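Only a single protein chain was left out; the remaining protein chains are all shown in position.
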Amino acid sequence: MTENPRKLTRKDFASDQEVRWCPGCGDYAILAAIQRTLPKLGATTENTVFVSGIGCSSRFPYYMNTYGFHTIHGRAPTFATGLKITRPELDVWVITGDGDGLSIGGNHLLHVLRRNVNLQIILFNNQIYGLTKGQYSPTSDVGQVSPSTPLGSIDQPVVPVRVALGANAKFVARGYDVSKKLPELLEQAHAFPGAALVEVLQNCPVFNDGVFDLITDRKKGPQHQLWVEHGKPMITADGKKGLRLDPKTMQLELVELGEGGVSEDELFVHDETNRSIAWMLSDLPEVKALGVLYREPDAPVYDDGVRAQVEMAQEKAGGSDLAALLRSGHTWEV
Amino acid sequence: MTENPRKLTRKDFASDQEVRWCPGCGDYAILAAIQRTLPKLGATTENTVFVSGIGCSSRFPYYMNTYGFHTIHGRAPTFATGLKITRPELDVWVITGDGDGLSIGGNHLLHVLRRNVNLQIILFNNQIYGLTKGQYSPTSDVGQVSPSTPLGSIDQPVVPVRVALGANAKFVARGYDVSKKLPELLEQAHAFPGAALVEVLQNCPVFNDGVFDLITDRKKGPQHQLWVEHGKPMITADGKKGLRLDPKTMQLELVELGEGGVSEDELFVHDETNRSIAWMLSDLPEVKALGVLYREPDAPVYDDGVRAQVEMAQEKAGGSDLAALLRSGHTWEV
Amino acid sequence: MSTATKDVKREELESVVIRFAGDSGDGMQLTGSQFTSATAMMGNDLATFPDFPAEIRAPAGTTYGVSGFQIHFADHDILTPGDAPDVLVAMNPAALKVNLPTLKKGGLLIVNTDAFTKNNLKKAGYESNPLEDDSLAPYRLLALEITRMTRAAVTEFNLGAKAADRSKNMWTLGLMFWLFGRDRQPTVDWLKKKFAKKPEIAEANIAALNAGHIYGETAELPSTVGVYQVPSADLPPGTYRNIDGNQATAWGLVAGAQLAGLPLFYGSYPITPASSLLHNLAKLKHLGVVTFQAEDEIAAVCAAIGASFGGSVGVTGTSGPGVALKGEAIGLAIATELPLVICDVQRGGPSTGLPTKTEQSDLFQAVYGRNGDAPLVVLAAATPGDCFYMAIEAVRLATKYMTPVMLLTDGYIANGAEPWPIPDVSKLEPFPVKFHEGPSEGFQPFLRRDDGTHARVWVKPGTPGLEHRIGGLEKAADSGNISYDPDNHHAMTKLRAEKVRGVADDVPAASLDQGEAGGELLVVGWGSTYGSIKQAVERVRKGGRKVAHLHLRNIWPLPNGLKELLEGFDQVMVPEMNDGQLARLLRGELLVDAVPFSKIAGQPFRISELVTEIERRLGDAAPRESSPEVRA
Partner (left out) sequence: MSTATKDVKREELESVVIRFAGDSGDGMQLTGSQFTSATAMMGNDLATFPDFPAEIRAPAGTTYGVSGFQIHFADHDILTPGDAPDVLVAMNPAALKVNLPTLKKGGLLIVNTDAFTKNNLKKAGYESNPLEDDSLAPYRLLALEITRMTRAAVTEFNLGAKAADRSKNMWTLGLMFWLFGRDRQPTVDWLKKKFAKKPEIAEANIAALNAGHIYGETAELPSTVGVYQVPSADLPPGTYRNIDGNQATAWGLVAGAQLAGLPLFYGSYPITPASSLLHNLAKLKHLGVVTFQAEDEIAAVCAAIGASFGGSVGVTGTSGPGVALKGEAIGLAIATELPLVICDVQRGGPSTGLPTKTEQSDLFQAVYGRNGDAPLVVLAAATPGDCFYMAIEAVRLATKYMTPVMLLTDGYIANGAEPWPIPDVSKLEPFPVKFHEGPSEGFQPFLRRDDGTHARVWVKPGTPGLEHRIGGLEKAADSGNISYDPDNHHAMTKLRAEKVRGVADDVPAASLDQGEAGGELLVVGWGSTYGSIKQAVERVRKGGRKVAHLHLRNIWPLPNGLKELLEGFDQVMVPEMNDGQLARLLRGELLVDAVPFSKIAGQPFRISELVTEIERRLGDAAPRESSPEVRA
């Protein structure tokens, strides 16, 4: 790194490649959010790497003036793992889609999360395969009509953050493409030492336009958004409703706040270190929980562990080298 | 099927192949449990199929006098899916291991569960790779010393039932190899219409002897076993302790029962249809929850859905055939 | 509204190649396919070649966002979408930029001047406006304000500018219909059906179509613009339809399964250019077809194998990267001797490569791409319509020989369409599968059928008394039990190879598609190069040279008699859209000096390229020599 680093701006992180997403694609907003966030984090272009799979979303690295690797379908977390554990000083981001990360790549996502490799993993969820022209994905709703499901899909979808929790992920968050809070979420993901999964609801105006309208609509959205914050009661973004727990049935119910309704004290309070709460928030019926659902601050980081073992072994062995290795054990002279 | 079916016994389900597991392997007990259970279910040898991947556990089909397919590593759920949706009248069991089902095959497990294909999936969890001679597996504890981790593993393990819940599985149960209750669990899995996952803790005396002793030991085991039953309070098998929920912190605590302790009424009551409860039970600190952790009775079954669409299409099309298809759309005469 | 064309005197042409080109958003594929339908109904023979932009929608106006559709139609049997177009329709500067180099000198060039804005010119990389400099002088230019005229035609429908502009492809189509004497009615019908729920859109499009047609009739076009009419081709009589390769493969699979008397299962994971196989089959549930979009390619092939184990025809389809993932599972189908059809719609490689471009570079992977000695049957379809028959053949061989069969097609024939004489289904030869049902005494799952095929019996789970277990470990030739016996393994490896080799006796022996046995040069092709090679050889033969064409549909095993045929020629030339894969296979198998001619450009051969190369090789009538391409 240079001694007197020039203060970088959003523009420094934009590559010279023309952005080739469809007009109106939610990917633009996410790109802008990331380009805006990186300078704030003090990131440098040379020590930042974006690794992606295949999909519309996975074209992302081409648009970043950083190091980048557009790999193969579904495997981005594995390339990132190899890179990160050999080059821990690099700041590695993984970009994936709902098909890339949860269909063909579901297993790698599971394992990178459980290992807790220090990466930011941004999953663009548009509930569709954009790049291959509109087939349903593992997050598509039942009944989704698509070229491969002309009579509607019968596959029950997975919920990305729930898959992550099932994998014992240590940082799980959710936002959406055009949200003003997205940069802040990205910052938190970046600050987390370990694998930080951020699901971003993303609109695909071409093949799945408006699937998230209920949540992202400027007007009606706020009543369906539940931005959670550690230690705070759970209230929808319009301030009108909140979540209350019935501990007997273990069901969460959405209740009216204010006059005639319940008071804030009765509401469920978010504890981002409690995995059960994160789980309960993962798939609520009427509202979408957003923000950091779960964070396990002191979880051991995989790449740290790898280095620690190497260092320990080196210390213990003292000056052992290849020549010594070849002569270890029984040898004899002829 | 023959008209007057002979009553089958356990022996009818044993093939003529000599069983080739190590002496003392937990797999023997599971084999016996399944061979004992099938006649009770009214199963026939010809309509039963066992599909497995690769691993010690996956040798299972060879020992069953039914149809069987010993496939490739990690993919058993996919073969079973193709088989079941084309031959719904067959009773298809999937046999897998912690490596087969959660390492290389984790993604297929996730997808077969979320789709809810009508299968019984028995996952033999010995927390080790038996067949390849003892490397650690995704369920091995941190610190596991194995040929590939001479300084101890640093990978944080997954919890199989938790992965299943994360995949939105509709039936999730856990038992252990030598448990007397295993046949009953298998019966319940069989009765469930959809993908029923049963994790079976299995001892590998050669490479991981005694990992589950704390739970399975005849004497000390019961105090660590928490057999859950729908509608019943959660009490350890020795009757001495129970689980209580603190709804504020959402933590479960293990409390003493009886004199000086708490009363049964205060205990958490199992509701097997509540996914959050199942989640909370999935990985308890001092005890292991056993039995049916979760069951979602009316979930749509994937293979039913496939057939329904085909039938609907056929009905709607009336007598359409290939010749008509070839002539559909624009045609012209020359 | 009359759709008949005025009785104008039209220049008669043997054949015409037209290329429609515009921005991705300009609807050129649609224009092209409507023009194709109308042309087919005129009784012309034709071939088409849609040329998509790569994968993602590019920003409007850029060269990499250009979408093209080429059609070649003629009064005679034709086989390729043609080389250089006679007519180019360029809806914007980028389309002009990309396609002009291929337009024949003197060809007709139709451009939409309204799209030649400063901004668009810049995006296309033009320094100056080609409409205003001299650069278009070599062509017959027809510069039209298509956008403006379209807007005018549709004002009455109050669509708003955007929607109105979307009709400009219909205006253009109307003009082309007039120029080539095509009937508008089918397009009118199609528009009405497509926009049944939005009749104002339908009407606006029809109005645009008619306006373009009327413009052709009435405008005083510059004298250089001829009015063409291509007489009907002398096609064999019958009922025809247009068909593209993936549609034909899908339908052939259905036909194959019906001829086998079995249900069809198709497991797949979307990938360009194979996805439409899945889409086509997903629409055929009413024919009992079960389709399954799997979580990945491995799951797709394994599910198909599971279905085959259950007694269905298990099929999986994908492109090169997907086949790479399926290798291990295909090996299992080989080891367990289960039928399986793998459709590989090839695309540009290696790795992700050029997903939307065509190539023939998976031949090695098909024949050799698995661990162990793992032989299977490899077939290749030559034209879109041929895909139908090769798919049937794939099902026949898979079920008869209890083996995986790989069917190779490619992006070119998968997306390209041709008029296709609809076969009489009742005349297709059935090959009903007989499952083994007993007796249970002495039964072994690897019992061989006594029909000389070396195939094992196929037993459906559910059959009482024949319960058995199969798997990927080596099995005893007799009992089917796991066997580690050395001699058994040797024998089983040989048997698997022999079984597949035996297919050669069950398929047509090698024969020439054109020309006579023995001669100066034999062109050996396979797959989608059929049309170009056929026409190139025709041309060279007209010059009196002893050249012949042999087109392989059986890649593995090679057909009987091939070596003898090849040895009869002084030279053997193997044009391929890869780096010489079939050539190397032929050399290794037949020890014949087959010399590759490679084009690895994501594009089909041009007839002229082939003619030039054949003539070059004939020219130096020197003794045969190995090409440097294949030296070690």
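Here the chain labels run A, B and C in written order, and each chain numbers its own residues starting at 1.
By our rule, contacts are C-beta pairs under 8 Å (C-beta built on N, C-alpha and C of every residue); 3 or more make two chains touch, one makes a residue touch a chain.
What you see is a predicted model; the values in this text were computed from it and never measured.
Residue C:E359 is the one among C:D165, C:D244, C:E295 or C:E359 that touches the chain not shown.
Of the listed residues B:A32, B:L151, B:L214 or B:L284, the one in contact with the hidden chain in the full complex is B:L151. When the full complex is taken into account, the listed residue touching the unshown chain is A:I72, out of A:L38, A:I72, A:L102 or A:L243. Screening C:E520, C:E538, C:E567 or C:E589 against the full complex identifies C:E589 as the residue touching the chain left out. Mapped onto subunit B, the footprint of the missing chain covers residues 18-23, 54, 56, 59, 72-74, 103-104, 106, 129-133, 135-136, 138, 147-151, 155, 206. Although one chain is not shown, part of subunit A still touches it, namely residues 1-2, 15, 17, 44-47, 49-51, 54, 61-62, 64-72, 75, 78-87, 89-90, 107-108, 110-111, 306, 309-310, 312-314, 316-317, 320-323, 325-327, 329-334. Although one chain is not displayed, its contacts with subunit C can still be listed: residues 54, 64, 319-321, 323-325, 327-328, 331-332, 334-336, 348-357, 359, 361-362, 364-365, 367-374, 471-474, 482, 484, 486-487, 489-490, 493-494, 496-497, 504, 557-560, 562-563, 578-579, 581, 584-585, 587-591, 593, 598-603, 626, 630-632.
Note that in this section only the chains that are shown with their structure count from here on.
Measuring from the averaged C-alpha position of subunit A to that of subunit C gives a distance of 40 Å.
Subunit A and subunit B have Cα centroids separated by 29 Å.
Multi-chain contact residues of subunit C (touching two or more other chains) are listed as 285, 295-296.
In subunit A, the residues that reach two or more other chains under the touch definition are 103-104, 106, 138, 151, 155.
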